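Missing here is one protein chain; the remaining ones are kept as they sit in the complex.
Coming up: chain A.
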């Protein structure tokens, strides 16, 4: 009983409104954040820096993109057949 009265440990976070994608079609929102994460990680690791700032893009695309899409894209990246520019 006491446990349910405790406040949650962190505040729930979900991707905020992105003014670049104000309309109903959020496909590009998901894809753009996925690309941004991949590019961020690639650039940070090339410069030998910590990729912690890239976590924002990771959280946004995980929240927005269907997991099947993400798995499909990750497989394509592994196979070298991903069509986006990373």
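We adopt the following convention: contacts are C-beta pairs under 8 Å (C-beta built on N, C-alpha and C of every residue); 3 or more make two chains touch, one makes a residue touch a chain; residues count from 1.
Note that contacts and distances are computed from a predicted model.
Enquirer: Among "Pyrroline-5-carboxylate reductase", "Proteasome subunit beta", "Cytochrome c oxidase subunit 2" or "E3 ubiquitin ligase complex SCF subunit", find the name that the UniProt record gives to the complex chain excluded from display.
Expert: "Cytochrome c oxidase subunit 2"
Enquirer: Out of A:45, A:63 or A:76, point to the residue that touches the absent chain in the complete complex.
Expert: Answering carefully, the residue with contact to the hidden chain is A:63.
Enquirer: Sort through A:25, A:50 or A:81 and give me the one touching the missing partner chain.
Expert: Hidden-chain contact among the options goes to A:25.
Enquirer: So which bits of chain A touch the chain we can't see?
Expert: 3-4, 7-10, 12-17, 24-27, 29-30, 59, 62-68
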